[in-house]
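Scroll down for the structure; my scribbles are underneath it.
What you see is the complex with one protein chain gone and the rest in place.
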Amino acid sequence: MSVAHSVSHDAHGDAHGHGHEQSFISKYVFSTDHKVIGIQFLVTTLLMLMVGGALALGVRWQLAFPWESMPLVGRLLFSGEGGQISPEFYTMLFTMHATVMIFLVIIPILAGAFGNFLIPLMIGADDMAFPVLNMLSYWFMWPAIFCFFASFFSAGNGAAAGWTSYPVLSALPQAAPASGMAQNWWLVGVTLVGVSSMMGSVNYMTTIINMRAPGMTLFRMPLTIWAMFITAILQAFALPVLTAAGFMLVADRLLGTCFFIPAGLVVNNADPTVGGGQPLLWQHLFWFYSHPAVYIMLLPAMGMVSDMLANAARKPLFGYKPMVYSMAAIAGLGFIVWGHHMFTSGMNPALGMTFMTSTMMIALPSAIKTFNWIGTIWGGKIEFNTVTLNSVAFVSMFVVGGLSGIFMAAVPVDIYIHDTYFIVAHFHYVLFGATLFGLFGAIFFWYPKMFGRKMNEGLGKAHFFFTFLGANGTFFPMHLLGVAGMPRRYADPYLHPYLEHFLPMNQFMTYSAILMGCAQFLLLFNFAYSMFYGEKVGRNPWKANGLEWTAPSPPGHGNFDVLPVCYRGPYEYSSPLVEEDFLLQTEYLSPPDKAEPVKEPEHA
Amino acid sequence: MSIRRKSNILFVLACGFLLAGCDAFSPPDAEFVVREETDQLTSDVSKAVEEELESSFGNPHQLVAWLKLPVDFGGVTGATEESTLEGPLNKFPVKFDPEADDKFVAQFQADDGGFNFGESGARLDWMTGEYAGKSMHVIGYDSESQQLTTKEKVEVPPAAGDTFVLSAGETLKSGRALYMEHCLHCHGVSGDGNGPTAQYLNPRPRDYRLGQFKFKATKPAEKVRQEDLGRVIKYGIPGTYMPSFLLLADEDLHAIVEYVRWLSMRGELEYRVDQELVLASGLTNEIIAERKSDGDEDAEIQEEVDEAVAYMPTMFDELGDQLAESWLLAEEEESLIVPAVARVEDSFESRARGRKFFLEKCTNCHGHKGRGNGSMTEDFQKDEETGELYAEPGLFDIWGNSIKPRNLTKGLYRGGRRPVDLYHRLYGGIGPSKMPNFATTDPKILWDTVNYVLHIPFEKPGEYTEVDKEYFESKKKSGGDEDKAAEQEATPTESEQTATGSTESSDQG
Amino acid sequence: MNDSSIKKIAFLVLLPVLVIGLCLTGAGCGGGANAVTTVTLKPATLDSDSVEGTTTGGGGTPGGNGSPETSGPGNLVGRFIFDGTAPNLSPLVAKGATVKDAEFCSAEAVPNQSLLVGEGGGIANMFIYLDKAPKGFKPEGGLSELVFDQKNCTFIPHGLVVQVGQTVMVKNGDGAAHNTNMKVIRNKSFNQVVNGNDRNGVPLIYGKPEPAPIKATCDFHAWMGGYHLVVDHPFAACTKADGTFEINNLPAGEYKFRVWHESVGLLERSLKVKIEAGKDNKLEQTYSVGSFSKL
Partner (left out) sequence: MRWFWLTFFIVCPIAAVVFCVIAPGMDWWFPSEAGSPLGERIDSLFNLILYIVTGTFIGTQIALVYVLWKSSKKDDERAWFSHGSHNLEVIWTIVPAGILLFIALYQMDVWAEYRVVSKFPKEARKAPVAEVMARQFEWRIRYPEPGRILQIQQQPTDLYAVNELIVPAAKPVMIYLKTQDVQHSFFLPELRVKQDAVPGQIIPVWFEATEPGEYVLVCAELCGWGHYKMGARVVALAEEQFEAAMEELAEEQSDDGFADAGDSDDE
């Protein structure tokens, strides 16, 4: 049906077919158009990125200048104390930093923004399978954001049990008293985010399975689509567990159930707890979602980077199928490695060994992908524009993040480095170093398609330069802090003599972080500026092969003006069959075209 | 619109933001809070009080070391020696007080053996002699001739025997820094037990400003000793959020103790002054308004107000003296509680005697099984300030916090678990709470009670049935008929045999 | 492309500004624990010029007691009368009520003494006193020993005038122990268990005058209450059951007396009285129900 639909208004080839009939509200606010929704997601998450960054700077400040007046915050909240923050405020800072960054930035910007915008365009559909559901998935972000911010403004300004919010700390209101109501808001917020991305994932799966353009076989899909597809599956299977766990925790807090609270604990002089719950249960449930979530936060970036690298290198992707398989492998293994977050938690030691093995194995597909990316660049014709730089940065940083992961996968070593800054370094290299650089690249790469203009190269390079330096300056020393045994989430590590001499290093890291933070203003400015003053471009500024480049930029309502038919894979760059160094998926080469015979549309 | 102009605008905006930011970014000043009693005083008087406080104690950024107070403010003390030097000079021989000597070395000797006083020199305040109250700056020291070199040249050298303090207030300063780092977020800048974190804690952090502390080894009426505070900081208070600071270096511990005592004296002085001005002189807005309505003429009142204001320095001086005296006394030998006899051998008999004493004296609050659920915890108590009954039943301490008598079945002893600690609690009572002292009781009996109390957590059901029976018999004979319920509770039933205290509500206060 | 290079330059300028600015705030940090603090010294003794007036041990503003002529002393004899019908207050503890130590405490009903009106409407337990000794007054020693007894879980007497240095024996006539707790303001706390039937009593000596009568309570029996007026001179009295009192050997002159009652606090802050040498100066004050409105 969907295809028929798309045909119907492609017929009177008016890209802006329905544009005029729509009011501003229904066109730009409560729009059901996947592109608008995608851009809405993008802008929202970029703003959230700044919020999360500000929180991070707060943390860094305390670590660099412990108990000294914190700018702004000190005046606003702690003027009586000479601006020195309170310890529970610090716990709030890192808790909310993680929360905002994970639930309001990375997950929605990957799946929400780019998933929405790219999927229909890249598979040649006119829109998502369920446009209204799609719109809802965006508008469910806002209650979530509201909840998180409500938790800022309730007593103790914010949830303070860490983003993992381990019970009993998170389950007994008196245990982290500073976050009494805030923790409830936080849990509700997380649940709502879950609802939002669940709507998304259902939509993506349906769309990708049912609405591919004629000839777009599974193995002709760009890796971005594969990544989105697999991510959607991951979310669909993992999320319910977190949601259930979240409800159990809320019940523990508000209804007096004891899923996670063992008997006889005396916290803050309250009556001893009753009822034999099991704190480890939460950890199992939580990580059963949150480990796959790590890949939810990584795979789409991998996919997009693969596309961008192939395009930058003017060269077919090296080992398309191995890439697909390894992504599938990551997804599969991702479900059976959650235990490696719990090596020191006192769970059955036998589990430690199995989880170690499975975790080691999940490093394998990642390695394969890395080699393939390098292989892709190998022998290509590359030019250092912003997209290339960010993509290469992705690879190089992902290598660091991936390798440091091996230390933690090894249980005995993990005994020592668990919950130290080594972990912090590791996941910041993966999430910031890899994912975020991938995202920056993607923003630059698909911006022309979104707004019909290119982002400014100069600003882009400046942004990349400072961000890359700042990021490494901030996160690399964390490895050493970890090896030195500096535990996470310490408001004042220098209390402990064996860490005193790390103050200068922390200050260096903080300055790097500030640099990095400032650099993001460049991105925002560039983004806003180029929308109006950027260099105008046509349909295919990057000389790329994907279907989305056959649509006008920006694509009108309904995306394509002619029904795209797909004749080959997305990476036929520098094909000997044609003069120019790219070959659109839709371009029909009359026989003798050795490329591939035209297939009938599967679901005609 | 060219990009150059746009970027210029942005440039200007950025600079503006920074300038605006600089104020918001510049650190605010920490403040000592003012008692509400002080606020209720009529404006002139309260202003006078605050000024006097400022001049005697300063604020968190300019501390004042009021030498009247028995606090070790730190610094190296010494006196000048007979000197042969003549005329305008900035060198004079000195002799440091005994233990001050190594303090001096520790503070100023550089690694190369020379002495380093910083580029602006170390401050030297004259205590006596013609330069008393003046200060100079030491820039050098010669260890052979033991001569200090000052920046300032003086015509007349200070007379021999003039005493001075070098870099006074070091201890107070470091105490302040350490306090801000370790203690502030619960106990608050001014030690009012109301820091940012305090609101979440149970029991609430101690408010030093009454000069009263719970766990001390001194006689009932006496103040707390440095050593007592030191113990509390070092070992923490089990059952509360006061953690153990065992790892603090001794000098840091000392500095914190001194700073806490200083804060405590500051608060107590303000409190006493307010008491005087309210009760004796009645200079609160409320009373004055009343008097005006009763027709006292303003002139008369104004006169009193002026008197009070003019009198303020003297009042601070006198009350300060009293304060100093009482805090000094606490450190004296005779203020310390020393058991008159050695601990009585811990035996069943001893514990039985203790149990008897416990039944007589302690059950109202601690309950017949020592679970802290005595009858007093159900009665409504009277608020000493207002004379009204408290809203909810139970006991209240002098800070107005609801407190529960200790649940002794838990084996948690906040003041320390050594026998001597419990002896101190019994002999000295816990003044700020309702725990009375038994200074007049036979020390042997107290030791019996200590033995009994220490053994409560391990008491077997029915262990003291005999003692209890006997006790209640005797009560009945003397006509007491109230304690049916108590007796029921005290003498174990079948269910009691198995019941444990584990599900008891834990203790507070 | 060339205008992009301009932008680049513009931003390579703007960015350092931001960075340096933010880093400067780092340099400009401080406050909190690491704020710079200075310590100045304040001498232990007050430099004489700022000293004003003389004082009693407790401090408190000097009272305005005019200079008495030294023409021999006079006495003050007076009475406080209640104008209106005396309220009959229900006893604090009814007879035979089941309270702690009932065999002593509710053997007799414990009366509510917060406003006792004797025959002829005299008000008992009124304190009248000078808040300061008149100028030039020398306290003479040899003060008699006072007794503050506890019987049937009531304090006897209910109101007591004590001089500084005077010994009060706190006794106990009940079988049960009492924990006598004086709510002192200037003095050292007295909070003492008095064992049952302790007829020798526990000595209580005040070192300083109190600004106002202080309450005596028993931590074992919440309803018990009595009052001590601690002064550093003999010119104070507590009215008897019939509301009468007398203060002897006052140097002649103008005085401002204070009148205090437990249910109100200060009734008179400066009750002006002229004492003439060698005679009993009469004083009779009447208070209406209104003055006791707090009841």
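Order of writing sets the chain letters: A, B and C. Residues in each chain are counted from 1.
The rule we apply is simple: contacts are C-beta pairs under 8 Å (C-beta built on N, C-alpha and C of every residue); 3 or more make two chains touch, one makes a residue touch a chain.
The model shown is predicted, which means the values in this text are computed figures rather than measured ones.
The chain not shown here is in contact, across the full complex, with A, B. Note that of A:50, A:480, A:503 or A:589, the residue touching the chain absent from this view is A:480. Contact with the undisplayed chain is limited, among A:78, A:286, A:320 or A:447, to A:320.
Per the touch definition above, the residue from A:39, A:150, A:227 or A:356 contacting the chain not shown is A:356.
Although one chain is not shown, part of subunit B still touches it, namely residues 197, 219, 235-236, 238, 241, 243-244, 246-247, 334, 337-343, 411, 417-420, 423-424, 427, 439-440, 443, 447, 454-455, 457-458. For subunit A, the residues in touch with the chain missing from this view are 86-88, 90-91, 160-162, 166-169, 172, 175-176, 178, 261-268, 276-280, 313-320, 322, 344-346, 349, 352-353, 356-357, 360-361, 363-364, 367-368, 370-372, 374-375, 377-384, 389, 392, 395-396, 399-400, 403-404, 406-407, 409-413, 415-416, 418-420, 465, 468, 472, 476-477, 479-480, 483-485, 487-493, 495-498, 501-502, 505, 571, 573-576, 581.
What we mean here is this: only the chains that are shown with their structure count from here on.
Geometrically, the chain at the heart of the complex, using CA-atom means, is B.
Averaging Cα coordinates per chain places subunit B and subunit C 24 Å apart. Subunit A and subunit B, compared by their mean Cα positions, are separated by 52 Å.
Separating the centre of subunit A from that of subunit C, both taken as means of CA atoms, is a distance of 70 Å.
Subunit A has residues 66-69, 71, 74, 81-84, 525 in contact with two or more other chains.
Contacts with at least two other chains are made by residues 7, 11, 18, 25, 29-35 of subunit C.
The residues of subunit C lying in touch with subunit B in their complex are 3, 6-7, 10-11, 13-14, 17-18, 21, 25, 28-46, 50-53, 55, 57-62, 98-103, 131, 175, 177, 179, 181, 183, 185-186, 188-195, 202, 208, 211-212, 215, 217, 219-220, 222, 266, 269-270.
Of all the residues in subunit A, the ones that touch subunit C in their complex are 61, 64-69, 71, 74, 81-84, 456-459, 461-462, 466, 507, 510-511, 514-515, 517-519, 521-522, 525.
Partner subunit C is touched in their complex by these residues of subunit B: 2-4, 7-8, 10-11, 14-15, 18, 21-22, 25-30, 55-56, 58, 60-68, 73, 125, 132-133, 165, 168-170, 172-173, 176-177, 180-181, 184, 220-222, 272-273, 275-276, 279-282, 291, 296, 300, 304, 307-308, 310-311, 313-315, 317-319, 322, 326, 360-361, 364, 375, 379, 381-382, 384, 429, 431, 434, 436-441, 478-482.
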